[in-house]
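One protein chain omitted, others in place.
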Amino acid sequence: MQTSTPAVPATAQSRVRDWRSMLIYVVFAGLFLLFAVTLHERGFLSENNLMNIARQSAMIAIMAVGMTFVLSAAEIDLSFGAVVALAAVTVALLLPYGMLVAVAGALAVGALCGLVNGALVSRIGIPSFLVTLGTAGIITGITRSVSALQSVPVDHEVFAFLFGSGDIGPVPVLFLWMMLVVALGHVVLRNTAFGKAVLASGGNKLAATYAGINVARVKMWVLLINALLAALAGILYAGRLHSARYTLGENDLMMVLTAVIIGGTHLFGGKGSVAGSLMGALIMAMVNNGLILMGLDIDQQLILRGVIIICAVTLTSGRLRRPRR
Amino acid sequence: MQTSTPAVPATAQSRVRDWRSMLIYVVFAGLFLLFAVTLHERGFLSENNLMNIARQSAMIAIMAVGMTFVLSAAEIDLSFGAVVALAAVTVALLLPYGMLVAVAGALAVGALCGLVNGALVSRIGIPSFLVTLGTAGIITGITRSVSALQSVPVDHEVFAFLFGSGDIGPVPVLFLWMMLVVALGHVVLRNTAFGKAVLASGGNKLAATYAGINVARVKMWVLLINALLAALAGILYAGRLHSARYTLGENDLMMVLTAVIIGGTHLFGGKGSVAGSLMGALIMAMVNNGLILMGLDIDQQLILRGVIIICAVTLTSGRLRRPRR
Amino acid sequence: MNSLPILKARNVHKQFADSSVLRGVHFELQAGQVHAVLGSNGAGKSVLMRIFSGILAPDHGQLLLDGKEHSFDDAGAARRAGIAMVHQELSLIPTMTVAENIFLTRWNDGWTRFVDEAAMMRAASALLARYHIELDPWQTVGALTRGQQQLLEIAKALSGKVRVLILDEPSANLTAAEVGLLYRTVKRLAAQGMAIIYITHRLRDVFEVCDQLSILRDGRIAHTLPVAATSAQAVLTLLTAQLSGASWPAVNVLADDAAPLLQLRQSDTQQAALSVRAGEIVGLSGSGASAMLEAIFGLQALHGYTLALSGKELHVRHPSEAIAHGLHLLPGDRRRAGLVLDLSVSENILLSLFDRLSSALLIDDARGQQIVTGLLRRLGLKTEDPGQQVRLLSGGHQQKVLMARALSTEGRILLLDEPGSGMDVQAQSVLWQIVRNYAAQGNAVLIASSDYAMLAALCDTCHLLADDGIGPPLAAATGQQALLRALHGTPCQP
Partner (left out) sequence: QPLSRGPHGEQPTPYAAVVLKASDIAALKRKPYRAALVMHTSSDFSSALIAGARKGFAELGISVVAVTDAGMDPQKQRTDLETVMALKPDLIVSLVIDPVSGAIAFRPVVAAGVKLVFISNVPQGLVHGRDYAGIVTDDYLAMGQTAADMLASSIKGKGDVALIYHAANYFVTNQRDAAVKQALARYPGIRVVATRGISNQQDGEVIASAILTQYPKLSAIYAPWDSIAEGVTAAARAAGRRDLKVVTMDLGAANALDMVKGGNMAGIVSDLPYEMGQTVARMGGLALLNRPAPAFVTVDAVRVDSANLSTQWQRALNRELPAAVAQAIARKGAR
């Protein structure tokens, strides 16, 4: 008898699912073609420019990976721009004492920030929005005063090469970093117990607890991971710009959140895709690049970027939210 | 045995609830005392300064009311800073054609923005985060090009008096505006069917739909209301500064979100209190004012503000999120 | 039927993706009638009801109210036409008060209307009083028990002017007392001429309150007949439930010297208040049974008792520890505490197992799938795609997913909170079989349920839970006869 009335058959179901999450790639391809056609004599396709896009998306992507974990767990981290700056300044200030010291130091600082955020969120249970808003201010204040608002020069070829400036053959080191982080992030979120715990905690906190998942610890870890990646981003900024200043990362929050959410991660948790975030980052970088190449003035750039974002997401997440009927 | 008590008995229940939502007032009082004591010879208590705080909280509060509705419905509006600027510039540009025209025009523009946001969110069903991010860019682009980045002067005594600059007796008109908006908002959210519909949609979309609540329409309206209040804020800015420019409101988003969430409204919807948001606004304004009176430099202000925010919310929402049962 | 039916469905079809759930349903409902709708899990009962109440639109087919054709474009429309539904998955706003939830449907019309809190509270208490539901209108719904929420749902449904009331498995996890209240209410409403559709898997409900029953199978109404004209046995056959005739393995409680796998001791006098030995199934009933299981599982403080596993006293602070000690809990509230709706069926099943499934660092998907398919087969749930969202499963299927999770960790102690809730007759008999075998393999089972009969049939001992704590053990009848009687729901005294 049909105790077993097949809940919607596999094929159909999954087809629908895949088709949806594929859309982001379609959008990316579409935009790329659009620019390739309209801008090819303006050098959009020049190997150099593609490198630019790669390099520019790299930074966004690295930060987006961390944010993907945070959002998947239904938390948010407003402090990570501040962490980027602090880590950058730290590494720059410590470089005279050796590269390893400096990098370790910067990562340690990042970890510390993450732990503070995590502790306040998971132990005391303050909404992460407020916690990270608060710590963002504190961290920025610290960065401003340790750097006295001056930009700290980075004068260390090896460091600069390894962290952001170098190219190995035609491939920018930055790009390798991104690949590493994204690949890791993707596997961790998809194929490890931790990843599942993150998604479960974000999807239904209580159910996750009943299933034996330590939600507090999960929240702790996602905030820690995010802070560590922010620190890495800061280090890479320092290496790429050969200097660090308190303003780094200040404008990245919105960019990164957008990349992640365009990529299909839910702002309210439960759903997250690192690959999607990578696509989001590529799209953002490509659009910035394309709009400048078009030679538009800033107002037009703003307007057009807005239009593109809306059109893109109409395609990707348009019907998803339509009242199921 | 007592683990089993079906649910905390009535009275207790309500008592607990009240006690919680009272905390925000306690925090406000506490901070006030703190500043009163530490800063009294620096003029914190001077009638003048209290007026300053009143005036500054007024703007935040007016914007916070709209955001309270949006968050209560589990949506977000990143575009309202842009609407503030556009409305301000519009009213300033239209003033030569008469005050009514100008104000009506600005409100109309605001309404239009709200409708676009609302339509994209409720009809096409794109997450409001992305919609409003996109429209924010578009609106800002428009504002910048209509104003050519110049500040538009406001040369209209009556307008300036009615919208922001005037005092009636000792009471700033701005303060009356705030009172009006807050009172209205409070009543609408608490005591009208619409308010309940908003909270229901934000609290459990499915349940609201099952109960026949038109969730799409609710989302439409909250975004419209928010845009209208943003437009009002823009008009008041213009009246107060005797000028309008494209940068108005660009830094208000975080401030307002903070005020609202400190006030006890949930970022993820279902819970909202206009009175709380007012408290949040007062706290933010008071803290800014206090920190400046202390004569701290920006770095110290940032740090201290962060610390204060965290301490405040530890008190108000600290245990709230403790894993239920 | 003689008189003109209030509600009539003609040739209703509904298809999702490419699985057609309803393939031509004809259905009639008379005023003053309590019409039971039965059918196996996933038969399409809830879908059909969602169509009646305007939440889903039929692919084709008509709905007729008083003979006039109607099509509702949302729940509000159906509601205005006098059709109210109590959903299987509770649909309340946890952040709102009881009163606000009762009047949820009112919040859509006349948005500018003022809400007189006081009046609302008065009306709410009046309504609650009318149906003898003891709830504080001011209370926040988040804090209510599952049973209280179920009753609140009914009050909510009755708040407006209602002619057709749809109850989708209302008796699932209500306490015996609450079930009694439910029966009385339903009878009274029917007497007042209200037409009621009553979906259930408990035959007892059918024979207590219903006067007509329809069986939904293969997307059609297979049978419709007056309850008076049939018997539980007959209905079971109509449901084509093949209750496995296999007799249970004898209860083989291990030698008493072996320390019980699970024991609750009075924390003052170290006396054992409740113990479950290897091979034993112990029942727990009464208010607070669920809370007791959750306390054992480390979800809340265990007041007045200390926990001992295989003789060793220990303090479990978090479910993760409990699972590490070989316990697992099947939660009583499917949606709130059980499922992560965004995740797939297999992810939900493996949720407690992932860290153990990790070979090296990565999850061994192949093994995961093996385990999932194994468990699903054991529970008789063959969804062809464990990758689909659990959200889309029918209530009973979802319950099986949770049972699968509880079994997945292969612990030695199962804590089951209303395990049968939402499962059809067939599925339940399979479930009890599984539980039996599980115990027989030398494991321990502690079941919290308000279905005395089922407990009596299944358990070796039962405890009643009262405000003064855990009652003394009552030896319970066992064996298939009792089990069948339990499933029919005819009361059976130990």
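List of remarks:
Labels A, B and C are assigned to the chains in the order they are written; within every chain, residues are numbered from 1.
By definition in this document, a residue touches a chain if its C-beta (ideal position, glycine included) is under 8 Å from a C-beta of that chain, and two chains touch if they have at least 3 such contacts.
Just so we're clear, the structure is a prediction, and the values are computed from it rather than from any experiment.
When you scan B:73, B:154 or B:283 for touch with the missing chain, the hit is B:154.
The residue touching the chain not shown here, chosen from B:90, B:289 or B:317, is B:289. Against the chain not shown here, subunit B presents residues 42-43, 46, 48-49, 51-52, 55-56, 96, 144, 148-155, 165, 172, 240-243, 245, 247-252, 288-289, 292-293, 295, 297-298. Residues 42-44, 46, 48-49, 52, 55-56, 59, 149-153, 165, 237, 240-243, 245-248, 250-251, 288-289, 292-293, 295, 297-298, 301 are the ones on subunit A that touch the missing chain.
Please note the rule applied: only the chains that are shown with their structure count from here on.
Mean C-alpha position of subunit A lies 42 Å from that of subunit C. Chain centres here are Cα averages; for subunit A and subunit B they lie 28 Å apart. Looking at subunit C, residues 55, 299 sit in touch with two or more other chains. Annotation for subunit A: residues touching 2 or more other chains are 206, 209. Note for the complex: subunit B touches subunit A at residues 74, 76, 78, 120, 124-127, 129-131, 133-142, 144-145, 209, 215-216, 254, 257-258, 261-262, 267-268, 298-307, 309-310, 313-314, 317-324.
Residues of subunit A that touch subunit C in their complex: 1-14, 16-17, 187, 191-193, 196-197, 199-200, 203-204, 206-214, 266, 270-271, 325.
Note for the complex: subunit C touches subunit A at residues 16-19, 21, 40-44, 55-57, 217-218, 239-242, 297, 299, 318-320, 322-323, 329, 331, 336-343, 345, 347, 350-352, 354-355, 357-358, 361-363, 365, 380-385, 387-389, 392-394, 397, 405, 424, 426-427, 430.
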